[in-house]
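Only a single protein chain was left out; the remaining protein chains are all shown in position.
Residue numbering begins at 1 within each chain, and the chains themselves are lettered A and B in the order written.
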Amino acid sequence: MPEKIKLAYLLAGGCAGCDMAVVDLSETLLDVLPHLDIVFWAPTVADVKYKDLEAMPDKSIDLGLVSGMIRLAEQEHMTRVMRRKCKALVALGACASLGGIPGMANMHTKKDIFDTAYFDTYSTDNPEGITPQTKCLVDGKYELTLPEFYENVRPISAVVEVDYFTGGCPPHHSFVGAALMAVLEGKLPPPGSWLTSGKAVCDVCSRNPGLKGQERELIKEVRRVVDGQPDQEKCLLQEGYICLGAVTQGDCNAQCPGVNIPCRGCGGPIPGVKDFGLRAVSAIAASMADEKLVDQIDCPAKLFYRYSLPSSILGGKLK
Amino acid sequence: MKRIEINPMTRLEGHGKISIFLDDTGNVENAFFQTVELRGYERFLRGMPIEEVPRTVSTICGVCRGVHYTASVKAADSVYNVEPTPTARKIRELFLNAHYVEDHCAILYALGFPDFVAGPTASPAVRNLIGLIEIVGVETGRIVLKKRRSAVRILEMLGGRPIHPVAALPGGWSKRVTEEERQEILALSQDLVELGQMTLQVFDDVVLKNKGYMELVLGDIYKVVCNYAGTVDDQNRVQYYDGTQRIINSKGEEIGRFQGKGYLDFIAERVLPWSYLKMPYLKKIGWQGVEDGEASSLYCVGPLARFNVGSGYDTPLAQEAYLKMREALGKDPVHNILVYHWARAVELLNAAEKVRQLAGDESITSDDIRAPLGEAVGEGVGIIEAVRGILIHHYKTDKRGIVEEANLIVATTHNKGPINVAVRRAAQSLIKDGKVDEGILNMVEMAYRPYDICLACATHTLPGRQPVQIDIYDSQGRNYQTLKNF
Partner (left out) sequence: MSDWKPNIIVFACNWCTYQGADLAGSLRYKYPSSINIVRVPCSGSIEAEYIVEALHKGADGVLVGGCHPGDCHYKEGNHKALRRFNLLHRLLVDMGVEPERVRLEWISGSEGKRFAQVMNEFDATIRKLGPSPNGRNGNA
């Protein structure tokens, strides 16, 4: 292990859940800290400003972590700065790697989103029929500006080259710890890969009929979790609860099926898959006993692309 | 006053932004706190089955990991017009209280205490989590982190995941608590209560016993006079999971109470051309602009609001701490915003005691975790007292429970007006004759930090320093100086 690894952390457009996963390392964090020289962690832990990061020599930081997706110019800019300064760049979590849940906004136009937020919601009071403006004059004298709201959300790989991807929304703190250790010990796969055990959620799910030496049966009816209480042992998918565990990386140890809830794919696609949603479509369709059943799946785009719409081939709804 | 030059948009996006305008003499004429991001959840929830909503809206904020989740599942209950089973209710309440402990702990230690422990004018380099650990010692830091982890562990056991949980379902919870789990939670809850006691002790030692700090706490710089809203039980004691929302005016008189959809009678959100975040106000008073004082229609929420609205807490140790607070502060509403941190410390203990109570109740392991669901009635409101204040989730669905419309009012949004006033007041008291320096930035930050503006809920933040840029304009509208903490 080298003496000290220089580390930088940037939160782009996420919910800070990935950051909390790092905080949740708790005492482990204190154990790792001596091995780290945190040169930038905006804006929490280290008091280093954006401009200081910009002033650092290129490639002077060993490892950069970026969580969150890109919606605004600043997020894009800072992600690019991180790329220049860091030898290795890791996309931490579903937002950074795939676009994440906020990426579902790509199903709607900017106008739709504004109309909902500023006109249609019940408690909205908008007597003058206005929307926030990038430039406006308040009381005739105070000029105020706002950043532009981009049309779409993007994963960070859309603006920079990413060395390693990690899934999870957020990644489990023990997985964050393991990934950090792998980096500290230099045990890394080739650049461009996902840091993952490589196993699917199904592979680590105790419900998997295959692991119990049973045959997988085809689905005969589609159920929502409000329709019934799943058996504690049986495969959720086989019972008709659409579960995406077959195409999702299982670094979470199948946490959702563990509490009787189907997987929604936050771990990201299993290796070799370019478009998570399309692979999920194939896997789910293949598990159905007949073709009519697929009509019972509600809002397929927001199910199959729950965490990955911006990184899909189409990137979002065609507008 | 006019601006003659428009600077290109500075690269401050997705964070908070403060613009301060000076008059001819270099004193502050006005200030604006702008929120500059919008993510569109209200729109993209449409079309999703209601049972998928809790795990989805949870990602509005990873710091508030338990609240959007809980409010939306309560809304989902009412979409099906069903009450959760008694067991499920206990599990949810236990879950929410464990989250309170973990979140208040992160906020106090990462955000509140550094100001006091290191000193309000200390260099920002030590006014942060790592600086704090250095000052209080790694061992203390370790104890705090370890005890906080006990809360995270409870969240994971109940919710299925430590962050963005998945086990809540309309009418119940997806997995029962086993007796072994209950025993484990009960044991962990001891850590939480100790964490609460220890935290109050730190507050006592560092703040209450320091005369200089107390002058700051009780002085006029950090003071906003407005209305308050918070959730109480039938004895007016502070509640988190469920209760009645009570509103009082700045003198402490009750203005009204609401539940469920009744929020629409009291709250309206004004669209402002200069912020992506709307600004709520009390409908009955009517929009009075961004001003505090007795006539104000602004109200605030969160620990201080709960302290003002309620008549105490429902657990013995917290109640004891409450009485001590009242003794020091009097019985009228407290408008000094640094008291937020004090109330936060008391709540941490209150929530910890509740976790212990609930885990001590053997019936929580019963297997009636789900109420049967019929057809959806098509509309549901879920309101909880989130860590940062009242949180409202409101959905319309079709008969199958597919979301057609959504309206969310998050805690930080309620506080938007008061925060704006707090920042303006601090700037006015601190910037004189055009003299501006970095120390002022620290002090202005202290004006919004008590609210623990979780812009993640509107945008995002970390349990640390809220990234904020302050642009100061002279009377000609020229950019005079820019301060930023990121």
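Everything that follows uses one rule, which is that a residue touches a chain if its C-beta (ideal position, glycine included) is under 8 Å from a C-beta of that chain, and two chains touch if they have at least 3 such contacts.
Just so you know, these numbers come straight off a predicted model, no measurement behind them.
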{"item": "Which displayed chains the unshown chain touches", "value": "A"}
{"item": "Residue among A:N106, A:N260 or A:S308 that touches the chain left out of view", "value": "A:N106"}
{"item": "Among A:N152, A:N208, A:Q238 or A:Q255, the residue in touch with the chain that has been omitted", "value": "A:N152"}
{"item": "Chain A, residues in touch with the chain not shown (by the definition above)", "value": "106-107, 151-152, 154, 274-275, 277-279, 281-282, 284-286, 288, 290-291, 294-295, 297, 299-302, 304, 310, 313-319"}
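We take it that only the chains that are shown with their structure count from here on.
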{"item": "Approximate Å spacing (C-alpha centroids) for the pair chain A, chain B", "value": "25"}
{"item": "Chain A residues touching chain B - in the complex, by the definition given at the top", "value": "11-21, 23-24, 26-27, 29-30, 38, 42-47, 49-50, 68, 71-75, 77, 100-102, 104-105, 107-108, 112-114, 116-118, 120-126, 128, 130-136, 138-139, 141-149, 169-170, 172-173, 224-226, 229, 252, 255-256, 258-261, 264, 298-299, 302-303, 306"}
{"item": "Residues of chain B touching chain A in the complex", "value": "1-3, 6-7, 9, 11-14, 19, 21, 30, 32, 34, 36-40, 42-44, 47-52, 55-56, 59-63, 65, 80, 106, 110, 124-125, 127-130, 133, 138, 141-142, 145-146, 148-149, 152, 159-164, 166-167, 169-170, 174-175, 263-264, 267-276, 278, 280, 287, 370, 373, 394, 400-402, 405-407, 409, 456, 460-467, 473, 477, 484-486"}
